[in-house]
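Only a single protein chain was left out; the remaining protein chains are all shown in position.
Showing chain A:
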């Protein structure tokens, strides 16, 4: 079982929603579509499901061309960000409806519905109620149960947890990989949050403005982004960037010169680059002698319990440092921030990766 999109594109009203994309999801794989809002995650999913027809390209399911096939005839299940259930039916009937349509015997339907409900932790009294009488989390469990009970080969989850509160989200997210393992289906999970992609594992496809920038095993996409766009999408807060040029064993940033005697930098030819490093690698204390130091201006701090987001301005570049502990740095004060060269990615001016951070190769 595999799903292949072959140079699939979608243009609506002269606007490109999906640039020609070729991607293959292996059978029984967990796949994450990661991208900001309006990057085309939902559109791509709708093309996979057959809810929309591609402007060009073909969709193959298990090697068979299914482009233009009716949704009803496909082996898909889908869960939306909004809690979509049939309000006029009970939760039980909601979950049973795909099975009823396929003409299962009622004893079998009952067994399957109860199994799915048990997996989604919906109890007997909730099964008898209507979806709108349940809490948001329970409504989404109902929608998930309906998607699972169908035993479809392709399960599409479009930001299923985005509308839930933090605690419920954590709880359900922990269950999704388990459900996935039991089902043996291809899961495609859309999300805007990098850490959700990392938690789910599997493969990740990064999307940016309707283009898949990189597709591969989640940890490797995180560690070795092939371009600056992927790195930006797959970092939260976004990756910090600074334009610089390398001359011999020095890095020149505007007027400042930094010693850059570091193995990964030494392999690079002299020239212009964009350096990138994640927020959690930017420190406000010096870590070691080899750290690169930048003089910045603090523009604000957000304290989030055990960690603080320190917003700084380096020249015209806005950076964020994610540091442990509670720090309340005075607004508009000058501050030197540090980054270990082992955590610095170098991108060519066109965005392509020139060298990955040393730590990525080590791990």
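Quick notes
Throughout what follows, contacts are C-beta pairs under 8 Å (C-beta built on N, C-alpha and C of every residue); 3 or more make two chains touch, one makes a residue touch a chain; residues count from 1.
Basically, contacts and distances are computed from a predicted model.
Only one chain is not pictured, and the protein name UniProt records for it, out of "TusE/DsrC/DsvC family sulfur relay protein", "Iron complex outermembrane recepter protein", "Acyl dehydratase" or "Glycerol transport system permease protein", is "Glycerol transport system permease protein".
Checked against the hidden chain, the listed residues A:51, A:198 or A:268 yield one contact partner: A:51.
Of the candidate positions A:59, A:77, A:109 or A:251, contact with the hidden chain is made by A:77. The chain omitted from view is touched by exactly one of A:64, A:102 or A:167, namely A:102.
Note that of A:41, A:146 or A:281, the residue touching the chain absent from this view is A:146. Although one chain is not displayed, chain A still touches it through residues 49, 51, 70-72, 76-78, 80, 82, 84-89, 97-98, 101-102, 143, 146, 150.
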